[in-house]
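The complex is shown incomplete by one protein chain, all other protein chains being positioned as in the whole.
So, chain A:
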Amino acid sequence: MTVRRVMGAETEYGVLATGNPGANATVLSTQVVTTYAALVRRRLGAAHAAAGWDYHGESPLQDARGYTVPREQADPSQLTDVAPVLTAEEIAAEALTETGLYAESMDRRQVVMNTVLPNGARLYVDHSHPEYSSPEVTTPRDAVLWDAAGDRVALDAVRAIAASAEGTGLDVVNLYKNNTDNKSVSYGAHENYLVPRGVAFDRLASGLLPFFASRQVVCGAGRVGLGDRGQRPGFQISQRADFFEREVGLETTIHRPIVNTRDEPHADSHRHRRLHVIIGDANLSHTASLLKFGTTSLVLGLIEAGAAPDVVLADPVAALQAISHDPGLTATVALRDGRRLTGVQLQRLYLDAARAHELAGGGPDAATREVLELWEEVLDALESDPLSLADRLDWVAKYALLLGYRRRDGLGWDDPRMTLVDLQYHDLRPEKGLHHKLVAAGRMRTLFDAEQIERAAGTPPADTRAWFRGRVVTRFPDDVLAANWDSVSLTLPGVRRGARVAMPEPLGLARDDVGPLLDGAADAEELVRGLAAARPDLVHTGSLG
């Protein structure tokens, strides 16, 4: 067993025009995506419009429990497999081009709502938030790095918008990596893990419920206010806990379930399942993020091996909220067998099972050992001296700051300054964001420095198909018509109706596989011809239009 598996992260950013609080969120999000797409095109020296997203292969209504939800029964927000029809907001977004903001850097004035980045990620307008979906990676460390790269992408967009605001008259936009506005609305930070198709979904769900209800003690981001509108004063461990209503389900925007059943593998569906995790908080702490991806991958390994701890919560949704509402970490939740355990004790059951399984299996690899040791260290500290983790975990760092304000200024939990500290912890700008301030002051540990993160914002991981996607977009930006998780479509002068390259295997078309071919090709056509000779099963020419 190992922490290594194909995984990825998605972040929906909170979006705010400080000078214009009533501004339309879809327009602001479009401004963010369009601005960053223009930055990329300028950096790459590209002439044409940004590569679009290809909706071919999306199946958001396929349920992992073995059926498909009829479209007419789905909430409109679930229909993510079609390009958005122009709404009033999007027509308003067209007005962005009228200002001439993008004319300078693009030959066609175009509003971009969905694009593929040189690091293999997707950046798009998801309803009313800008969303960054990281490239596929194979280790928790890489998941942390390419998730943090998304924050750098978002920061670059914020800065570019601010720099041009005076000339364009457009709103200055701030982005926040958090999950709620404390006014009944929540937005997600999702994780994705590749799981063998052979593992029965009900085993995944039952193995994950107690783990997901309790892992917030490690990777919660902290929140001021209890209840979906923050109507009761107090502090809680998780941003997301109060927005979950069900144990298992397909929805992501309404009646949110702890275990999501969307069965959309973006890969060979006979071999793979993509577990779509919607319960997590957005993390800025690298340690919390590493443990979020690392421990979840280990628990999936336990479930796959039939070695998950035998633990069933009496009421998982109530347990999720009870654990979140108790930053003192003493609250216990009921198990179906009558026992009562704290969140930390639940986590320790999983840690012990993972340790035992590793020992039986002959010892972990380095990446796995790092996660196991850190997990144990953090659980020990949560039991002995939680505040000692203020330099490593988001919720503890935020809690320690807030306790400082209570001590110095006697602020109540319902004081607007407490809510502001909570919100501003997540501001992505180094000069304003409190997480950034803690890192700069040497009070918060990191795993990667700013330079490494900046590099990951422009470079794909080498060991998955994201490498092919990202490098093709980088090398031949004007030839990529569209791309998605499992294909890249190219328009080629010498090939009528272009070519589509299929990428059914997440580990296929990595650097070791096609590096020399891709880097050696003089143009996109040479690449496609070379690839068609080597892998005829993956290249379909004349398939576009």
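Couple of notes before you dig in:
Just so it is clear, a contact is a pair of C-beta atoms (placed from the backbone, for glycine too) under 8 Å apart; a residue touches a chain by one contact, two chains touch by 3 or more; residues count from 1.
Definition applied: contacts and distances are computed from a predicted model.
Per its UniProt record, the hidden chain corresponds to "Prokaryotic ubiquitin-like protein Pup" from the list "Prokaryotic ubiquitin-like protein Pup", "ABC-2 type transport system ATP-binding protein", "NADH dehydrogenase subunit E" or "Putative zinc-finger domain-containing protein". Only one residue in the set A:Tyr36, A:Phe201 or A:Phe235 touches the chain that does not appear here, and it is A:Phe235.
Contact with the chain that does not appear here is found for just one residue of A:Tyr187, A:Phe244 or A:Phe476, A:Tyr187. Annotation: of A:Gln62, A:Thr115, A:Thr139 or A:Thr252, A:Thr252 touches the absent chain (contact as defined above).
When the whole complex is considered, the residue among A:Glu72, A:Asp337, A:Glu431 or A:Glu451 that touches the unshown chain is A:Glu431.
Residue-level contact of chain A with the missing chain is found at 12, 14-16, 18, 21, 25-26, 77, 126-129, 176, 180-183, 185-188, 190, 234-235, 252-253, 278, 326-331, 386-387, 399, 401, 403-405, 407-408, 415-417, 419-421, 423-424, 431-432, 434, 437-438, 441, 443.
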